[in-house]
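Removed from the display is one protein chain of the complex; every other protein chain stays in position.
As written, the chain order gives the labels A, B, C, D and E, with residue 1 at the start of each chain.
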Amino acid sequence: MPYVNIKITKENVTSEQKAQLIEGVTSLLQKVLNKNPSTTFVIIDEVEIDNWGIAGEQVTIRRKKEK
Amino acid sequence: MPYVNIKITKENVTSEQKAQLIEGVTSLLQKVLNKNPSTTFVIIDEVEIDNWGIAGEQVTIRRKKEK
Amino acid sequence: MPYVNIKITKENVTSEQKAQLIEGVTSLLQKVLNKNPSTTFVIIDEVEIDNWGIAGEQVTIRRKKEK
Amino acid sequence: MPYVNIKITKENVTSEQKAQLIEGVTSLLQKVLNKNPSTTFVIIDEVEIDNWGIAGEQVTIRRKKEK
Amino acid sequence: MPYVNIKITKENVTSEQKAQLIEGVTSLLQKVLNKNPSTTFVIIDEVEIDNWGIAGEQVTIRRKKEK
Partner (left out) sequence: MPYVNIKITKENVTSEQKAQLIEGVTSLLQKVLNKNPSTTFVIIDEVEIDNWGIAGEQVTIRRKKEK
């Protein structure tokens, strides 16, 4: 019955990586809380870097500074 | 004042179906809790099937198995 | 596979009313989108009226004005 | 450590406006609660007007009526 | 029509501070995007410090280290 929402920036995450996140979180919940995988939801939201702010700045700006 | 968020997989849901969901949920909240429709928000999120996991698998994989 | 989150103010909603909301939303999703009830999650969040703002005011204040 | 999620309709919000929202919310949390901007997340979700309902109607319909 | 969700740790935030957050966010959305305050929702979630993790640790642990 767990519901897990993972929000990450939209920066070329592959289908395979998403599969690993889904599988990893589901196993973690089974191992730690004995939750049934068949009723464990994992939803990944990919957020545009213009739409994600940290330290008062858009990630877009921070990525430019990092270059 | 209710806020309702409906997350569904992104699988060709029509505008008409979305209208039915919005109308249906708003009426339900009015009927059960006497909530004012004019301040009832319903937000529908359509999630890529690659980004939705159940039973540790992406819906993409499950749909292939179902075929 | 739908996930529905209903946020309402914490104002003495009964267990029976919650049951009606859960059942109603699940049936609506089955009727409109043919979604399987056994993998339909409905989560109700009850929010303190001090913690819910509309029109820039806490519901606490609005309730006092309504009396 | 605050996490702020702003949902708005997808109606041509500019990058500059998003920057103002992110900066404004981060400063507000610093001023009111002395929260550290470097660990303040602000995420903006832009929702299709077909997917946002108020008063039982899609915003799409309401926008047509407003014209 | 904006919906804003602010998640903060449950550390004695006063009603007055919540009022300031609600008023501040609503004004910001009105100023930046000309949004109507009467249909702007702001919901504050206060999260137990045991339930909030950063850098792989519960805030409970971090608060002890800070002392």
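Note that in this section contacts are C-beta pairs under 8 Å (C-beta built on N, C-alpha and C of every residue); 3 or more make two chains touch, one makes a residue touch a chain.
Since the structure is predicted, the reported quantities are computational estimates derived from the model, not experimental observations.
Can you name the residues of subunit A that touch the chain not displayed here?
That gives, for subunit A, the contact residues 1-9, 13, 17, 20-21, 24-25, 28-29, 32-33, 35, 39, 52, 54, 59.
In the full complex, which residues of subunit C touch the absent chain?
Against the left-out chain, subunit C lists 15, 18-19, 21-23, 25-27, 37-46.
Could you list which residues of subunit E touch the chain missing from the display?
Contacting residues on subunit E, toward the hidden partner: 7, 47, 50-58, 60-61.
Keep in mind that, in the parts below, only the chains that are shown with their structure count from here on.
More C-beta pairs touching across which pair, B-E or B-D?
Here the pair linked by more C-beta pairs in contact is B-D.
Among B-E, A-D or A-C, whose interface repeats A-B's (more than half the contact pairs identical)?
Selected pair, repeating A-B: A-D.
Take the average of all CA coordinates in subunit D, do the same for subunit E, and state the distance between these two points in whole angstrom.
14
Can you compute the centre-to-centre distance for subunit C and subunit E, using the mean CA position of each chain? Integer Å is fine.
A distance of 20 Å separates the two centres.
Mark out which residues of subunit A touch at least two other chains, giving numbers and ranges.
Within subunit A, residues 39, 41, 43 contact more than one other chain.
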